[in-house]
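The other protein chains are all here in position, but one chain of the complex has been omitted.
Coming up: chain A.
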Amino acid sequence: MMKKLSVENLAPVYFTVALFVIWEAACRLFKIDTFILPAPTEIFAAMVKYWWPLLKNSFVTLWTTMAGFAIAVVFGIALGVVVGWSRTIYRGLYPVMIGFNSVPKVAVVPILIMWFGIGEVPAILTAFLISFFPIVVNVATGLATTEPELEDVLRALGASKLDIMRKVGIPRTGPYLFGALKVGITLAFVGAVVSETIGANAGVGHLMVQAGSNFQMPLVFAGLISLAIQGILMYAIFAVFERRMVAWAFRSSQSAGG
């Protein structure tokens, strides 16, 4: 196993370390004010010093993000299936969804706060609103691009539309769905944090706003880094699921075509 840790496998580590080293060097070399851009060492010091508030608020952000994302997955798959089912629904609903997706979610947050008050609910809903669109589009695309010849084979066997969906449409949507999940989870973090920044009493977004108003720039950056770590972790989890569940989509390059 150790031999498998090749240069390629360790590349992400090298690149991350290199980024922080350059950052640190730049801060020291150009004597950048901590208030403008804190050096990584200062940020890590802040992380150690404020580990408990960071952890507590990270946990709030994580669960609101996951709750919003879970709703987005359920709702997104359901709507994606409906949209992919019929051309008429596809054509009717698509412009509406594009319009909806074009609305900046920052603009919606104050409305959500008016409706549901300060707290976790607006964050969950913002995470949901921002992440459901790619899921709908990808599921619908997966269903809509079923090979017509394959459909003919099944229809000549007397298969109903539902049969074709179950046996072909939905399984072949797997790779599209997982692609969307990986994009969606990172978007969901953005949504939750945006909402926390505008109005919340917990969460990393809230922590960063407070730290900013106290001029604790290293803590603001510590918040950013903890968000980045959460995003990477969630992405990695979905990537592992993807590899397990739709392994057939990663067919090797030596395999025969067709």
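In this text, contacts are C-beta pairs under 8 Å (C-beta built on N, C-alpha and C of every residue); 3 or more make two chains touch, one makes a residue touch a chain; residues count from 1.
The rule we apply is simple: contacts and distances are computed from a predicted model.
Trainee: For the chain that is missing from this picture, which UniProt protein name fits: "Cell wall polymerase", "NitT/TauT family transport system ATP-binding protein", "Electron transfer flavoprotein beta subunit" or "NADH-quinone oxidoreductase subunit K"?
Mentor: In UniProt, the chain that is not shown appears as "NitT/TauT family transport system ATP-binding protein".
Trainee: Based on the whole complex, identify which of A:115, A:215 or A:248 touches the chain you can't see.
Mentor: Touches the omitted chain: A:248.
Trainee: Would you indicate which residue among A:32, A:70 or A:150 is in contact with the undisplayed chain?
Mentor: A:150
Trainee: Tell me which stretches of chain A touch the chain missing from the display.
Mentor: The list for chain A reads 147, 149-150, 152-159, 163, 167-168, 171-172, 174, 246, 248-249, 251, 255-258.
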